[in-house]
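Only a single protein chain was left out; the remaining protein chains are all shown in position.
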Amino acid sequence: MSITWTRRRLAFGRFWASFRTQRAGVIGLAILLLAVLLAVIAPLFIDAGVTNVVSGTGEKLSPPSWDDPLGTDESGRSVLLMIWWGSRTSLLIGFLAALLSMVIGTVLGIAAGHFRGWIGAIVMRITDWFLVLPSLVTALVLAAILGGSTVTIIAAIGVTSWPSTARLIRAQTLAVEARPYIERSQALGGGHWHITTRHVLPNVAPLLLASTTLEVASAIVTESTLAFLGVSANKTSWGTMLRGSYDWGAATSGAWWYILVPGLCIVIVVMAFTLCGRALENVLNPRLRKAV
Amino acid sequence: MLTATDLAVEFASRGRRARAVDGVNLSVGAGEIVALVGESGCGKTTLARTLLGLERPTSGTVSYDGSPLSYRGKALQAYRRQVQLVLQDPMGSLNPRQTVYEAVAEGPRIHGLPDEEKVVAEALSRAGLRPPERFFLRYPHELSGGQRQRVVIAGALALDPKVLIADEPVASLDASVRGEILALLLRLRDDLGLSALVVTHDLGLAWNIADRVAVMYLGRIVESGPTEEILKNPQHPYTQALLSVLPESEERIVLTGEPPDPTRIPTGCRFHPRCQIVAAGNPIADKCRTDLLPVLPTTEGSQAACHLVTQRQTR
Partner (left out) sequence: MSLLELDDLSVTYRIASGEVPAVRGVSLSLEAGEALGVVGESGSGKSTLAMALLRLLPKDARTSGRIMLGGEDILQMKWGRLRAVRWAEASIVFQGAQHGLNPVQRIGDQVAEPLLVHKIATPEKARSRVASLLAQVGLPAWRARSYPHELSGGQRQRVMIAMALACEPQLIIADEPTTALDLMVQAQVLTLIKELIASHGISLLMISHDLSVLADTCDRLAVMYAGRVVETGPAGGSFQHPYSQALAAAFPTVGDPASRLAPRGLGGDPPDPQRLPSGCVFHPRCPVALDTCSTVDVELRPAGDRRTAACVLVLEESC
């Protein structure tokens, strides 16, 4: 319907105008868009072959040169190409794990906030239980039991990282549900589904977006950590590259590029997500906006 | 039309049972405006919420058009089309992320009414926002307080209800805007035959628009009847005191003490610890302290729950 679309366009225009004033956020967003774009178009130029151990063309652990701008690894593969290809796995796992965690966290958070009786209490106890579990260890165990594939890594990260989102969403849901328009909506005849989807969800969505952005960053770090600890999807990612550099003693043999490049990539992308998430929080969270 | 019979609502409050509504008979007739007057904490808002079906009574019944209200999904939803709510704080009653159009269209969407845009436009212009199209895309924060309250009223009207329950509809509005909103309620009654129960602490408001007044104290209605009779010639000492603190009255009766606690309802007449007549040494004060008063029945005429009034009448 045209009315809704005009309104959405206007709202987005306002949002963009205030996001643009957050310089760090804009830089973060630019880095992210570049990283995602590169990951998406990678198959047009290279294929999974660049990660094949036997197809390494260069010298073993050779420093950066014209042929291999970021040097090579222990099998003579180009670090640059591996980073490029590996970004696909790292970003994919980061996004999907954050998405999974967001969906679980939102559903349980809204449920806990909306149904205040015993349902809410049970959901909160489950959340608390997951919250106190050391999430890295749990993810490690889960991934080890389920076996290494992209899906299991995503599941392992997603299933262990949702409790903080659920906590946040529950608090916000409680705040929204205390507003009189919820009562008005009830009096209009709105049921649980109507109230949670039409009133609660739109009001927690901005916060959710900001927290999910931060969640992606932490998922990428968790993926790298898991890979470094030896649990990976058996595909080249930034985490597995770090693991490789450690296994082959890159640090002691002076192959700094082999450690530094994947490490820096993780730092830069995580930083970009964090900058973006903080900027979103500033723009979308009315309480923070007032304080500024 | 809308009737409460022996209605009681209890809450658990700090480990004790609070009897927020403690035996109320009240009816709102077709095309009638009834003002429910009382101080905060007297249970008037709880009573209003119970009449709307937002709160379940501990005992007693709410009935609409002669049939008792059912709390099952379908029946309750059908009831919601008949009885609508207007709250005190118009800013809070509107979702800040929804436009005026969406706020008014919410009811029709829930009930799946056809011709949504027409219904919304009509409801807005009935509520005095004309031309309605100009307001469709506005957000609540872009409107003034009076306009917001009109949007809330339009949202209720979009369902074409028969009864409006308004909880302090003008208390948070500016004085100069108040009259217009009250005039709107009167006009809706004249044009659409809408009944209204207006919950308020403001006797001037009751005088302005109500046909009947019910005065509530600590969970019970202590006096009710036609507005002119109750406000010009109050019988219950509590009503007398409320009227006496208005600026134009000559002799003020300022009651001592605070509004009472619904977890500890006094014995006998619930008003006796603050009653100015008991304090002044009334001959039947003992009766006031010990003898319970019956719950006032539903009648059109004036009545007061007071031992003195009963005694005067029987004499």
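As written, the chain order gives the labels A and B, with residue 1 at the start of each chain.
One rule holds for everything that comes next: contacts are C-beta pairs under 8 Å (C-beta built on N, C-alpha and C of every residue); 3 or more make two chains touch, one makes a residue touch a chain.
From a predicted model like this one, the values you see are computed outputs, not experimental measurements.
Colleague: In the complete complex, the chain left out here touches which of the visible ones?
Modeller: Visible chains that the missing one touches: B.
Colleague: Using the touch definition up top, pick the residue from B:6, B:65, B:115 or B:228 that touches the left-out chain.
Modeller: Touches the omitted chain: B:228.
Colleague: Among B:177, B:192, B:284 or B:309, which one is in touch with the chain left out?
Modeller: In the full complex, the listed residue that touches the missing chain is B:177.
Colleague: Which residue from B:46, B:88, B:147 or B:195 sits in contact with the chain not drawn here?
Modeller: In the complete complex, the chain left out is touched by residue B:147.
Colleague: If the hidden chain were put back, which of B:4, B:242 or B:277 would touch it?
Modeller: Per the contact definition at the top, the residue touching the missing chain is B:242.
Colleague: On chain B, what residues meet the omitted chain?
Modeller: 39-40, 144-147, 174-183, 186, 201, 203-205, 207-209, 227-228, 231-232, 241-243, 245-248, 252, 254-256, 258-259
The criterion applied here is as follows: only the chains that are shown with their structure count from here on.
Colleague: Residue numbers of chain A touching chain B in their complex, please.
Modeller: 3, 6-7, 10, 179-181, 183-191, 194, 198-199, 202-203
Colleague: Residue numbers of chain B touching chain A in their complex, please.
Modeller: 52, 54, 73, 76-77, 80-81, 84-85, 87-89, 92-95, 97-99, 101, 106-107, 110-111, 136-137, 152, 155-156, 159
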